[in-house]
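A single protein chain has been omitted from the complex, and every remaining protein chain is retained in its original position.
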Amino acid sequence: MDEVIERIRRFRDERDWKQFHDPKSLAVSIAIEAAELLEEFQWKTAEESRQHAIDKREAVSDEIADVAIYLIELADVTGIDLEAAILSKLEKNARKYPVEKSRGKSAKYNEL
Amino acid sequence: MDEVIERIRRFRDERDWKQFHDPKSLAVSIAIEAAELLEEFQWKTAEESRQHAIDKREAVSDEIADVAIYLIELADVTGIDLEAAILSKLEKNARKYPVEKSRGKSAKYNEL
Amino acid sequence: MDEVIERIRRFRDERDWKQFHDPKSLAVSIAIEAAELLEEFQWKTAEESRQHAIDKREAVSDEIADVAIYLIELADVTGIDLEAAILSKLEKNARKYPVEKSRGKSAKYNEL
Partner (left out) sequence: MDEVIERIRRFRDERDWKQFHDPKSLAVSIAIEAAELLEEFQWKTAEESRQHAIDKREAVSDEIADVAIYLIELADVTGIDLEAAILSKLEKNARKYPVEKSRGKSAKYNEL
């Protein structure tokens, strides 16, 4: 992951793009890319989306990467350690969704 | 990163939630969480968003993590290696935005 | 519709909120509200979403309204006539999706 972050920084800094990377602009970009990722599965059922991810693997992979790149850039400019942020949030989620009450219930998710 | 992915899988599997994690449902969830992250900066200028990320560090960190967790779960169920996907997309972006033509120009981004 | 627009303007102007309503801030707000509307149907199948719209009619109605209010405000501040914009776009869509080629095919939609 460290190497990935380093490559993203280099890509950004070679183009002098850090000046545009305030948190709001990055959050806007994450939302835009998340919608492009979602567009891959528009009008599809859950089952069809599984097949689509196989048939259009490269397109799906690229859209996932677009979200990830902006997300890593946002963590970077705000000085947030992405892996630590994930582990911390998983602990909160574990308290919010105890195993015994959440098992097999997607409805619980609605309160996330 | 491997440990983080492992922890996310364990969290999901302890709750038997993989059954809900088709690609479309995860893409929908990524878009929803991306909007919640954006909401942190709603009505703020770029400058104010920098300060907000400092003042509300934990909230911003949690929202970033929510997007990241679903994104990692989507990569996981589709068998996409997230780091490889990012590196591959960075190479495409480098061809699309040559350093000499892109330096200091945010406008270029609009075509991403 | 004219009365609705007039009421939205009055609500906004009584609070002196027009100063915050530049097009970008409104577009950000539309995206955030659209995600909250989508959240109503997160983890649901198409069929379940039909039932949910019946069971949670008021919540769904409120979320639809939130998107609509910001959308009308955006049309208002940019001097765009919303009804004319819709009719003009329908004509473009009709050329893009001729009846004979589009009938019963959701796939066509993917190119919208």
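Order as written gives the chain letters A, B and C; numbering starts at 1 within each chain.
Definition applied: a residue touches a chain if its C-beta (ideal position, glycine included) is under 8 Å from a C-beta of that chain, and two chains touch if they have at least 3 such contacts.
Remember, it's a predicted structure, so these values are computed and weren't measured experimentally.
Every visible chain touched by the undisplayed chain in the complete complex is listed here: A, B, C. Touching the omitted chain from subunit C are residues 1, 4, 7-8, 11, 14-17, 19-20, 22-25, 27-31, 34-35, 37-38, 40-41, 44-50, 52-54, 57, 60-62, 64-69, 71-72, 74-75, 77-78, 80, 82-83, 85-90, 92-94, 97, 99, 102-104, 106, 109, 112. Subunit A meets the missing chain through residues 20, 25, 28-29, 31-32, 34-36, 38-39, 42-43. Within the entire complex, the positions of subunit B that touch the omitted partner chain are 28, 31, 35, 39, 42-43, 45-46, 106-107, 109-110.
Assume only the chains that are shown with their structure count from here on.
Taking each chain's centre as the average of its CA atoms, subunit B and subunit C sit 25 Å apart. In subunit A, the positions touching at least two other chains are 28, 31, 35, 45-46, 106, 109.
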